[in-house]
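First the structure, which I've put down as structure tokens, then a few questions once you've had a look.
In this view, the complex is presented without one of its protein chains, the others remaining in place.
After this line comes chain A, so read on.
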Amino acid sequence: MEFTRKNRQLLSRIATNDRHGENSPYFDGWKAYDSNPFHPIHNPDGVIQMGLAENPLCFDLSEKWIRENPDASICTAEGLNKFKDIAIYQDYHGLREFREAVAKFMGRVGGNRVTFDPNRIVMSGGATGANETAIFCLADPGDAFLVPSPYYAGFARDLRWRTGVEIVPVHCRSSNNFRITRAALEEAYEKAQRSNINIKGIIITNPSNPLGTVLDKETLRSLVSFVTDKKIHLVSDEIYAATVFSSPRFISVAEVMQDMDCNRDLIHIVYSLSKDMGFPGFRVGIVYSFNDDVTNCARKMSSFGLVSSQTQFLLASMLSDDEFVGNFLRESSKRLAKRHHVFTKGLEEVGISTIKSNAGLFFWMDMRPLLKEQTTKAETELWRVIINKVKLNVSPGSSFNCSEPGWFRVCFANMDDKTVEVALDRIREFVLQGKEENNHEADKSQARAQPWRKQNLRLSFSSSRLYDESLMSPHMISPHSPIPHSPLVRART
């Protein structure tokens, strides 16, 4: 205790509080995976990682391009003459070619219905850095942002930790497919006002993480008009824009603004290449604001997280290659669609439904029928069983601040086809086993049947000790650990 108290005085509150959010259950699954990772040959009984929204499906295309374009690298014989200029280049405006290429790419991803201005492209340390920068520019400590739930678990850190800004969730429900309604926004806004909470804006993720759905034009227009009325900001995190694999198409807030009466100074976009291109390691985040002051401020702040000039140079070349980009976007959609279909069909066969989705690297799975009771506690119990017995790291809805227990986010893109099969087999087995045990119990006591348990998929727990204590101890791993058998990672903290 003495040490902790002393430590707190020696270090800042930020350094010693929990607002980085890494002690949330979202990351416990990683810890389980990290200590027992699945490998088809070396560890076939290990935990399969289904909590990591990564997109490696089209690496073969990127690798081919790199092989065929050695002058895009400043380290090859062909590109070496550029090394000096690039290595020195630290201008926070970013390489002009890079900004132009990114603006063009963003336009293409939006179906070329919008043209993005390269001079508004501001760099940041991934979308993580972009979201934090946007908040620093738009709000003061103690202010708040409305965030429709369920939302990305990392927002707790990115929007709040160092900025001192709060999140006020706008709870969306399955009864209307988690749509964001004007009524819900108004209610959340009024409630905040009454509690003297100063709402500075709304952050949406479109396509949605964790739902995997896109916002329709009507909802987008409603959001834009809402913020214009209330004179607050709208930040649209469009990091999954190019992961849309079937209709309806992706509509950027930029498109909707074009034929609307609105205050453009309130609209800002966050983008990144981490999901669409599968390049999280390259740390390419973008803040795109229609507000000049915000653009200028964010640009100055980008000093704290510029994109490596080596990476800017490579991507400037890659993303200007129209043929490559066109092919990449088409193939990516195709492969995501296929993967998504394999999973959702497999789940349907055992009676597990998912939210109808057409984007993202995951689906939102409905496990409510398997809950003992409709509580977060029951959800957490189920989740621990899924991690420890079924050996799948999926993410519980509570870690996304979902107001309804029983939903889980399951990532489907970050594994190979064989692992997909293994994962599906495990789920099938688990569900069918549950059915058998239920039938056995139902024979014994019919009075306990409840209306929502349509398929009698109640779980039975054979072990009272549902989780390993050691997994709960704080462990110094990153929320985004790489595949452990990667030769890049040898040391572990």
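Note that a contact is a pair of C-beta atoms (placed from the backbone, for glycine too) under 8 Å apart; a residue touches a chain by one contact, two chains touch by 3 or more; residues count from 1.
One rule holds in what follows: contacts and distances are computed from a predicted model.
A.B. asks: According to UniProt, what is the chain that's been left out of this complex called? Choose from "COQ5 protein", "1-aminocyclopropane-1-carboxylate synthase", "COMM domain-containing protein 5" or "Tetraspanin".
C.D. replies: From the listed options "COQ5 protein", "1-aminocyclopropane-1-carboxylate synthase", "COMM domain-containing protein 5" or "Tetraspanin", the omitted chain resolves to "1-aminocyclopropane-1-carboxylate synthase".
A.B. asks: Among A:G51, A:G126 or A:P150, which residue is in touch with the absent chain?
C.D. replies: A:G126
A.B. asks: Just one of A:S149, A:S236 or A:T311 touches the chain that is missing; which is it?
C.D. replies: In the full complex, the listed residue that touches the missing chain is A:T311.
A.B. asks: Check the options A:H39, A:R113 or A:R162 and report the residue that touches the missing chain.
C.D. replies: A:R162
A.B. asks: Using the definition of touch stated at the top, determine which of A:S12, A:N43 or A:S246 touches the missing chain.
C.D. replies: Of all options in A:S12, A:N43 or A:S246, contact with the hidden chain holds for A:S12.
A.B. asks: Since one chain isn't shown, list which residues of chain A touch it in the complete complex.
C.D. replies: On the side of chain A, residues 7, 10-16, 20, 22, 54, 56, 59, 62-63, 66-67, 70, 73, 75-77, 80, 83, 86-90, 125-126, 128-129, 132, 136, 141, 157-158, 161-162, 274, 278-283, 300-301, 303-311, 314, 476-478, 480-483, 486-491, 493 touch the unshown chain.
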